[in-house]
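All protein chains but one are shown at their positions in the complex.
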Amino acid sequence: MQLTQRSKSVDRSPMTFLESLYLWNIMKGMAITLRHLFKKKATIQYPEEKRPFSPIFRGLHVLNRDAEGRENCTACGLCAVACPAEAITMEAAERLPGEENLYREEKYAAKYEINMLRCIFCGLCEEACPKDAIYLSQTFAPANYGRKGFIYGKNELLIPHPINEREAYLKALGDRTPSARIQNQPNA
Amino acid sequence: MDFAAITLWFLLEKVILIAAIIGLSFFVAMYTTLAERKVAGWMQDRMGPNRAGPFGILQPLADGGKLFFKEEIIPVTSNRILFLLGPALAMIVALVTSTVIPWGAPVVTTTGTIALQVTDVDMGILIVFSVVSVGVYGIMIGGWASNNKFSLLAAIRGASQMVSYELPMSLALIAILFMTGSLKMSEIVLYQINHGWNIVYQPLGFLLFFICALAECNRTPFDLPEAENELNFGYHQEYSSMKLGFYLFAEYINMFVSSAVMATLFLGGYDIPFVNEAAWGLSPWVYSLLSFGVLMAKVSFLLFVFIWIRWTIPRFRYDQLMNLGWKKMIPLALFNMLLSAAILLWLKS
Amino acid sequence: MSISHLLFWILSVTALFSALMVVTSRNPVYSVIWLIVTFFAISGHYILLNAQFLAVVNIIVYAGAIMVLFLFVIMLMNLNKETEPARHKWLQFAGAVSGGALLLVLVSALKNTELKSQQSLLVEGHIGLIKTLGQELFSTYVIPFELSSILFLSAMVGAVLIGKKD
Amino acid sequence: MTEQHIKLPAGSIEKTTTTLNLGPTHPATHGVMQNILELDGERIVSADQTIGYIHRAFEKIAERRPLAQITTLTDRLNYCSSPLNNMGWHMTCEKLLGVQTPKRVDYLRVIVMELARIADHLICNSIMGVDAGAYTGFLYVMQFRELIYEIYEEICGARLTTNMGRIGGFERDFSPLAFEKLEKFLAEYPKALKEFEDMFQRNRIFMDRTMGVGGISAERALNYGFTGPNLRAAGVDYDVRVQNPYSSYQDFDFTIPVGTTGDCYDRWLVREQEMWQSLSIIRQAYQKVQSFKGAEASVYHADTPAYYLPAKEDVYTKMEALIYHFKIIMGETEIPAGEVYHSIEAGNGELGFYLISDGGRAPYRLHFRRPCFIYYQAYEELIKGSMLSDAIMTMSSLNLIAGEMDA
Amino acid sequence: MSRPVSYNLVQKPLEKDISVAPLPDGHQGEGFFATSLDAVIGLARKNSIWPLPFATSCCGIEFMATMGSHYDLARFGSERVGFSPRQCDLLMVMGTIAKKMGPVVRQVYLQMAEPRWVIAVGACASSGGIFDTYSVLQGIDQVVPVDVYVPGCPPRPEAIIDGVLRIQDLVGKESLRRRNSEQYKALLNSYGIQ
Partner (left out) sequence: MALTNEYIIQRLKEKFGEDLFTFQESYGLLELVAPKEMNLKVLNFLYDDAQLQFRFLTDLTGVHYPNRTGEELAVVYHLHNLQSNCRIRFKVHTSVDQPEVFTATGLFSGANWMERETYDFFGIQFVGHPNLKRILNVDEMDYFPLRKEFPLEDQTRIDKDDEMFGRG
């Protein structure tokens, strides 16, 4: 049945005599494999060598702090609503006087848990956040032995304090120049 | 048979030789598994095993160690005795074949001659064939005893395939026998040392023999009894632990032995090509060792070709395999045989 | 007792025992395997008689090809203990009688043969070797040889024809 | 084999058939599906397919999720070509919502979709090689699928389940590195594909294995509802991209490869040719993308504030943007009631989205027309009377994706 | 929308895994031979883990990438993937396991020869992921004991390799007697496996 003017038959010519002898095309195939025997190998030896991930790679989450090290999250819950896997759980709390150096706004997340085993790393929470608080990072989630090992609480999610934990913060920051993408990443 | 010549020294020599050959077979088989994985890796632009020891050279030991300590499962529905007999037969048959192959030039010393060959019987090559023809039982019995339909299908495929391809194999061989005039392996090698390698005179015969050897060893494109994507490892599907190891090992030993047979029959055996080594005046031991090395080099090359083919081409379908065997290989082998006979007669007259 | 004697007795016992097992095994696959053992034992006898060619051909043809087909058929027919119908008593009886009759005939035929003191009579002979055998076949016995080959050919053609019918 | 597995036809003791259970974990059933084959020797007498081993209730989930979250479901339909499904879903939403996409978005989508098509066909064809027993060709082309994944990663941050794009466009513009990798792909892939073809296409063993195997006539194929490469292999040049162009496919020049007999070899050839066509489409699209100048050259989404999330900087600073942001995330946007059917040419054929909206936060009903599901029912007809090995080749040449089949 | 940091470098401690059974009292002094045999066999086993890819959906496609040239699981001696449960050491469940499929997973697990390990790759196999529905099993640990979970949907090949490395750690440390221990039997019994 011809429906359009664009169709073109595929080349299904019968076997030539040479082809019907098996050997010629087998030799051709073997020549290809032999060529590959001496080619440079494509393998990245993972635990030792690491492949640079894209700067927008969607890996483990981080909770952001502002420049003074205060937590950005106000526990508005948009990320939890946006999460298709329903993996985010949080409890909101009011900021008490004297905690202004800890939390940026009057409300904060007393508990913020992501179940990494449920999470599908779709990045919708990152998009949903109106407070510059939750981001995904270039670290992929590591394997673990038990299910509890995947409940990431605030301890694991918050980025290092930019002033008090300067060294860790710089390390987490990574080299963000484009040329650094070519080099290997620090240990995840 | 004359048993009077059997002395203690003779026995000792043969026992050492047999032990050496079995050890060699195991060693080569082990490292062929590694070579297969490495070569496959390289051909596929990847590294292959490289974590177990430097360059992964301990990989076969790791596999063996693991298999040895794995649980043995004998399915309740299977036939226990036959289930055990299958891998044992496969292994024994694979090992026995190597008895008649001359592994190197005989060591000629002043006190006597030590042949690097377990037995040099008149029917040398026929012994190989008789053992090979029995080799199919390992697959058949194992596959049947597993009481699994995939295994049974594989067993039937394997049996008919191996029986079918024995015929062109022997026909291809007969052409060689026309030329050498002897069934003795040692004489075939000597003939080639004097007259040049058989592959030069019998290229078609070598090709046929090689294809049949692929089929007899169940290697791609004839790996229908295993056919992991159809029959899911076929006849050894139900086997675990060392019984599986026996089957896997037997396949590699078969490859090794058939490479050695091909090297002996067609590639001049332990003959060192292009040179007249007799003129070097080497000590007999060194010379024998050298000739053994040459044979091993030829065997390694053939093993590489086995592996190379496996990782290049797809496998046949069952009926196509039979078609190829009966309708193409046998007539070709017959033609080759008759042609060789005619040429030989013409040359002699 | 020389090695030859020892080997002879071992092989004889093996052959007889495995032949008995062929008959008595309930599982037909076992029977086939015992039959193969029998063939090997008989091949051993051939070797003792210095008939290497016969020994090897016995294994190639009987153990390697014919028994494979037997096993093949048995596997496909799925003959098991459970599916095998119980034999009638009188059938067993008839079997025993006919077997006994055959034994009787064999014994009476062999009774008058002169037993040599040496079992391995042909040790020194070379009739079993490939060269002599070939010469005999293609000179003295050339007509029977060719006749039998024609017989085989016609059998093959017949088999193909029967197979084609389906 | 025990007795119960053998059925004896009445009056005959010579013919026995064996029941062989292929799957659900058989190596050739990529994904999970079950075939209960009735075999006579190695010939197939009849087959009975069971599916549903990874039924995940997509259509029920979709009734609870706002439109944006459904993208994550479409990712997991035909996971070999997630972006295709993503784009199809977004286009369905755009049709419902009446959103017009700019040309540059269309062309970027075409690039992504054709890359996905290549990835899909490439898996199918190379897996066919694997099922025929040749593993190596598979690994050669898989390296280029890896490159496609790297491009995806540059575009959206994920490799396989991309969750790519939004209603109206993409979440961000393509990075220069993405284009760089695309160029690399365009430069290197043709060589590898040629090499792959050399290994199989005229190899007699492969031709014998596939020619005349699993064939179907055009008429039967249409009656079974075949679409995509499998229908085209049977000789019908039905291609949604040409029949009902979407995403500006009318701007591209390409041909529709068709076969004649609908057998495995034809399917293989059609997929192979489609990859070449896709490559040419990507080249054209990339040229068109490069030809945009000035402000147009950085357009990556439609201007629909009601449905497209505002930029983050605006959310942090502007009240209006924040309100839109909340509305879209909470699913409070105005969605018209209505019924939409939109279909795209996915890797396996016509992937249709039948969306019924009652104006609520989530679709009232969403039905996926999954091509795999529809054509797998023809499997019995395709393999009847052929051999066991043929059944396996046929299965892999149909490119059955369990995730799509079972939804 | 640029991210504040590139990496989340917090090392979450590995949870004590369920499969390392402590030695019962009185078995402390094993002697040099037994412990070194354990070590040698552990080393052999860990370098020869033959996986059974129980791939049902997306994660199976990433497993292909893991087997492929770029990541090459073969480096760890694991390229002999087998679909015969008898021959494999590691059951890799990849992809959604529907309730219809649950008994099949269990059956495959039962057919495997000891010692056997299970790795749940991806969100669906580990916990059901986004498919919190009537037809999907919420984690395969409801039917078989799982040794290692790999998160991600699907996990990157790096993450799958990371999971295999965790399994290797486990395998290397395992005592030869563990599979006969009371704890292990109790674990199996809790799944109704005798």
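Per-chain numbering from 1; labels A, B, C, D and E assigned in written order.
Keep this in mind: a contact is a pair of C-beta atoms (placed from the backbone, for glycine too) under 8 Å apart; a residue touches a chain by one contact, two chains touch by 3 or more.
For clarity, every value in this text was computed on a predicted model and none was experimentally measured.
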Message: Looking at the full complex, which residue from D:Glu42, D:Asp75, D:Glu114 or D:Asp406 touches the chain that isn't shown here?
response: D:Asp406
Residues of chain D in contact with the chain not shown: 51-52, 55, 57, 59-61, 63-64, 95-96, 220, 222-226, 236, 238, 243-244, 330, 338-341, 343, 350, 352, 354, 356, 364-365, 367, 369, 373-378, 406-407
Statement: Missing-chain contacts on chain A, rising order, are 1, 3, 77, 80-81, 86-90, 115, 118
Contacts of chain E with the absent chain, listed as residue ranges: 99-100, 127-128, 132-136, 138, 142
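Just so we're on the same page, only the chains that are shown with their structure count from here on.
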Query: If we look at chain A and chain D, which chains touch each of them?
result: B, E
Message: Based on mean C-alpha positions, I'd like to know which chain lies farthest from chain E.
response: C
Query: What chain lies closest to the overall centre, CA atoms only?
result: E
Query: Per the centroid of Cα atoms for each chain, what is the distance between chain B and chain D, given in Å?
result: 46
- prompt: Measuring from the mean C-alpha position of chain C to the mean C-alpha position of chain D, what distance in angstrom results?
  reply: 63
Statement: Distance in whole angstrom between the CA centres of chain C and chain E is 55
Task: Indicate the residues of chain D shared as contacts by at least two other chains.
output: 1, 26-27, 72-73, 136, 139-140, 143, 161, 172, 199, 203, 205, 312
- prompt: Can you list the residues of chain E that touch 2 or more other chains?
  reply: 1, 68-70, 72, 75, 83, 130, 153, 156
- request: Report the residues of chain E in contact with chain A in the complex, numbered from low to high.
  value: 1, 3-10, 12-19, 69-72, 75, 119, 123, 126-130, 132, 139, 141, 147-153, 155-159, 161-163, 165-166, 170
Task: Please give the residue numbers of chain D that touch chain A in the complex, ascending.
output: 65, 68-69, 71-73, 136, 140, 143, 150, 153-154, 156-158, 161, 163, 171-172, 175, 177, 195, 198-199, 202-205, 207, 218, 222, 235-239, 242-243, 254-260, 265-266, 269-270, 272-273, 309, 312, 315-316, 322, 325-326, 329-330
Field: chain B - residues contacting chain E, complex
entry: 37, 41, 44-52, 56, 58-59, 61-67, 69-73, 228, 232-233, 236-241, 244
